[in-house]
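Left out: one protein chain. Kept in place: all the others.
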């Protein structure tokens, strides 16, 4: 009986969110750095597969390796946190300030991890900048340009487009975290997480954490992208969309659909009946 | 021993049907909305795979991601309910009116989810309607036209064709729900559900819930399809066929083949028909 | 410890055979009908995969979906029964007459299921007979002609050829049933059953149950095959070969290789020591 | 906890070897016959996959189906016995004579199974010798010629080449047996056994049991190979290499690397060396 029913999954989401909200700052940054590095290497794996086969879909089939490693090894990914920490706030097991703090330091870690892996990738993929036109290096530069300059070209509609792609993306990425909670086994978790993550990557959506590697990595390989291009036309609207997508379509949707009514008398004060009074199941 | 024997699967079908028949309206609509969105995104994933590889079969191999997520996360899919709620009625654990009500509100949710995801998809796939001829966008428009206008061209035979395709489709989709009940593990459920769902998609059959995204999504991308074309030449006959297929070839077939005879005397009053009328939602 | 040792598998084969031999006629026909339908749809899935990719092997990779669903859902397949019911007769847990009766009514069900699915397939694949040259429809017609007329051309050697192909086929199909008994888990059963069934389909052997759909389905799509061509040059010798293959290379082989010696004193009369005295392990 | 630690795997190897060494002659021949047939059909499956796709690697991906069926169903494969029976001799749970006897009768069975399946394959693949140039038939003939005549051409170096290919082959095949012992589950065993067996086939090494089908099967399809060509330039050196490879790189390697020191005082007499000499077949 390794399958976990939806109501128990919601319990686990709340507990996981509370745990993440109370991690120490050093933990958040360190785990976020590793999280960013793993998503970075998964992106290069996907670009390698796509470049060699000529099929972007081949990249989507393998991209989830990074997501899976981050979650199984207990590192942090802010787009996953977006899907669970708000429920801890909703149930008063964390404050909104703690939530914002947790998001902030994980994002700082992602930036460190993305830039660090970006540097290692740029150096090795270009053989110390002697072959900057290597296929995977070129694919990264093209991808980064598409993610920033193409949106800039569309103006305000470009911003909205990134937000919407961010919403769709993190509906799926957040669902990946939740799918991982439907199994108590390693193999079941891997399989369950793979599905939504493969889907988002195949559809070419905007994942804020991935971009913290893609854009700086491309810049180190010579992509003509400025800091403003990066943050205004991609990074900020992508993260905003990611937050909205996970909040509405994962956190609140699962909560409203499956939250168990609170027991009349809670056995221990840690789960006070009041904190669950919003539940509707 | 994660395998569940057929007689126990029939028990689970009856229980699941009873539970679904007694969900509150808000639950039905909300879970139906999410169900519609997940089937919508799975369809776009399949179109992406098929378009990039030139093999429709590649789309069938990945389409089940949506079905699997809907079932594992406890969202609703009316084509699945078609296969289990009638058995609850048959065993007097729900009334026909409750069944019809459950189907209705889930379909309303599917329509909301299909249109909402259709809007998000149309906006992002066409880069805010600046690239309406993007391959996946075009594939969706062609698919929707095939599913409606081609049937209209055949006249009455077209209606019958949609009904028959709906029957075959939901024999397999309903079997997907039942296959999911043959395992108590997440990995086993995923694998078991994958088989019939992949099959129906590969054969190009008519799944009413999918069409609640495909047709409006295509209309937002400019497909020349009217509301009447949609509902008369596809949506209504597809759902009718879906209901018949699940009723005859899944619900009644499993019931007639494997229903255990009722025990002469129930060991505990909990098994009395009356006590079941409250349902266990 | 989900693996079941060979000696315990033989026990399960005997028990399963005894159970099948004593099913009521209605059960045999109904379960046989569903069994025939599932093998029919799996064949169309395989033809679809083979036609789109140009590789018959691709069809073999997916064909087992039907076999797996029939077994997991407890429907009947006479070629599977061939591998287990004879052991129940051998151990006096069923009579030869009961065995013949069980085979007969399941075959009647397969014929009903094959013709019913054949009709549904012919109608939908040809879009109500408006596109009879659709690739999958054409592939089915060609396959049926190969399975009947090509054998007729060879004369008596053709009959022998079908018998031999039937023997090889059902050595593998019967092994599929046995492989399913080596695991107590749904996922393990699916994987184990997949191997021999994929193998038989890849080698283009003759499976009597599949042919009860292939030939009538093709006839409804206009294949120039007569009833005599069907039964004389394919159906009867295929079923004869299937029976021999399962009897000799599965039932008797497993029995002779692994039957446990009977316990000195049986705990319950249901398993009388005498009935096991043939055992040799 | 389905994973079995290496020290326990060595225990299982010794016990399995002791059991095999004490099987009755009839069992050895019968199980060996089935073992030979399954490896034969797996080889034709691999040739079919390779021929259709033009990629020998595709054959390697599917070849392990035969190995897996032989082991899960408890049939015999002498190349597997080479990896475990010597340890039973080493621990005095069998004599060298018993070992030689067990090998001999299993090889007799393999020869029977190889020739029997070869006949069935030759008859069906060539449609009763009317289409001897069918792609798979031709592929078998070419393979057999490569395995015998090409080595003959090299003279003494050819003999050494076959021995070395046999050593490498059975290092991997024997490892397949051992990998199967690392899991207590059917699914885990299948996956674990697949890896080394796929590897040996991809590298085109020499597996004596497979050749007992390949060469006679090809001869029945007209390959110009004499009995001397077969046994001198392939069969005998291949089996010698297989024995050496399994003995040195599997049996002795695992034993030396992981054998637990014997407990000072055995808790129960059942563990005394003497009590093991009776074996537990």
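Letters A, B, C and D mark the chains in the order given here, with residues in each chain numbered from 1 onward.
Everything below uses one rule, namely that contacts are C-beta pairs under 8 Å (C-beta built on N, C-alpha and C of every residue); 3 or more make two chains touch, one makes a residue touch a chain.
These figures come from a predicted structure and were not determined experimentally.
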Inset, instruction - May I ask which residue of A:68, A:139 or A:161 touches the chain that does not appear here? - result: A:68
Inset, instruction - Determine which one of D:148, D:182 or D:234 touches the chain that has been left out. - result: D:182
Legend entry - Selected from D:141, D:205, D:218 or D:247 as touching the chain missing from the view: D:205
Inset, instruction - Touching the hidden chain in the full complex, which residues of chain A are there? Just list them. - result: 2, 26-27, 30-31, 34, 37, 41-42, 44-45, 48-49, 52-53, 58, 62, 65, 68-69, 72-75, 120-121, 123-124, 127-128, 130, 183-187, 189-190
Legend entry - Residues in chain D touching the chain absent from view: 1-6, 9, 55-57, 150, 154, 157-158, 160-161, 164-165, 167-168, 171-172, 175, 178-179, 182-183, 185, 187-189, 191-192, 195-196, 198-199, 202-203, 205, 249, 253-254, 256-258
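The working rule: only the chains that are shown with their structure count from here on.
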Legend entry - Shared interface partners, meaning chains that touch chain B and chain D: C
Legend entry - Chain of greatest Cα-centre distance to chain B: D
Inset, instruction - Note whether the interface between chain C and chain D is symmetric in residue numbering, meaning over half of all numbers used appear on both sides, and answer same or different. - result: different
Inset, instruction - Between chain A and chain D, tell me the centre distance in angstrom, where each centre is the average of that chain's C-alpha atoms. - result: 48
Inset, instruction - Pull out all the chain pairs that touch, please. - result: A-B, B-C, C-D
